[in-house]
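Here's a structure for you.
Removed from the display is one protein chain of the complex; every other protein chain stays in position.
Take a look at subunit A:
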Amino acid sequence: MPDLTLTKVAKSFGVNVVLHDLDLHVRDGELFTLLGPSGCGKSTTLWSIAGLHSPDRGTIAFGDRVVFDGGRIDVAPERRNCGVVFQSYAVWPHLSVHDNVAYPLKLRKERRPARAARVREVLELVELAHLEHRYPHELSGGQQQRVALARALAYPPDLLLLDEPFSNLDAKLRERAREWLRALQQRIGVTTVFVTHDQDEALSMSDRIMVMDQGRVRQVGTPEEIYQEPADVFVADFVGTVNVLPGRAAPGANGTAQVWLDGLGLPLVVPAGAGLDGDVRLTVRPERIVVHPSSGAPADAVNVVTVKVRSRAFLGDHYRYVADLGERELVVRTLAPVDHGSELIVELPPDAIRVFGPA
């Protein structure tokens, strides 16, 4: 199973630059996710890999087979041997489940007995063997999606490409399909590129994630790295919820810095490398903020602030408070309601705070 390498791939539509010299390497057998808001270039990247779009520049290689190189090499999609699952599934309505899956094998001149055996094998893999003779309109959305997957895996492909495959499923089914697909991918070990705008999907399924914005790579890393060590405020904000607090920093004691927020009397203590100075932005995840009882915080706690509660929302498994922190809004997340009047005593632990440069 080859790895996948994109080098300086660029694409524009008219004046609109969709990809800025994108570099990307997907390892053999890895599930690699392209994550970003709509219009960030993730689908264009996927389609460039599949050969359905031609980039303007750059190279794309499957292992050591170059499938695209500037204007010189552009292997047609039918010769790239990718399995693609489309957002719409694109299951052919005029063919039965069996014939849908058999189509790529027919094109490859697979003989009839071997073909039938292979179709059965793949359908068993996606747990649809009993529906072999049904037509797509007789299937549920989840089943159609599995037909699309079986078709993509039939030949078998060098690369599996998934374009937001879960976006048309309802919430419950989506969660199950995620686990199922992840387990299947690990079992067969096919190198997979997965496109989504859903951070939960990306975090729960991927070996590695690439966060994209406006045609540029913002960060590549494991789900834990992306969530806990975001490379910039965009990544922190796009993956999960985060409080972004602009302020001014000055050096403090013992390798820390002090940051003054607008409208807040005391500075916050943040961990800092050498020479943190001037305008900064702090980020704190809501679930990392500690809420103390009205009797007050322990004596050794730092960054303890009393904030005014503006609203409270109950979200089933947690409560979400929006409070005023100086002139900014602070979102705090707790498992139990902490109702002591209109004020909260919160602690922003220094190790929960990340510091970024000004916007």
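Here is the rule we use: a contact is a pair of C-beta atoms (placed from the backbone, for glycine too) under 8 Å apart; a residue touches a chain by one contact, two chains touch by 3 or more; residues count from 1.
Here is the rule we use: contacts and distances are computed from a predicted model.
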Using the UniProt record as the reference, specify the protein name of the hidden chain from among "Iron(III) transport system permease protein", "Imidazole glycerol phosphate synthase subunit HisF", "Transglutaminase-like enzyme, putative cysteine protease" or "Carbon monoxide dehydrogenase large chain". "Iron(III) transport system permease protein"
Which of A:Val15, A:Ala76, A:Ala171 or A:Ala313 touches the chain that is not shown? A:Ala76
Out of A:Thr7, A:Thr59, A:Ser88 or A:Gln214, only one touches the absent chain, namely A:Ser88
Pick out which of A:Ser140, A:Gln186 or A:Ser204 touches the chain that's been left out of the picture. A:Gln186
Subunit A residues that touch the omitted chain in the full complex: 1, 27-30, 50-52, 76-84, 86-94, 103-104, 107-111, 114, 117-118, 121-122, 125, 148, 151-156, 161, 186-190, 207
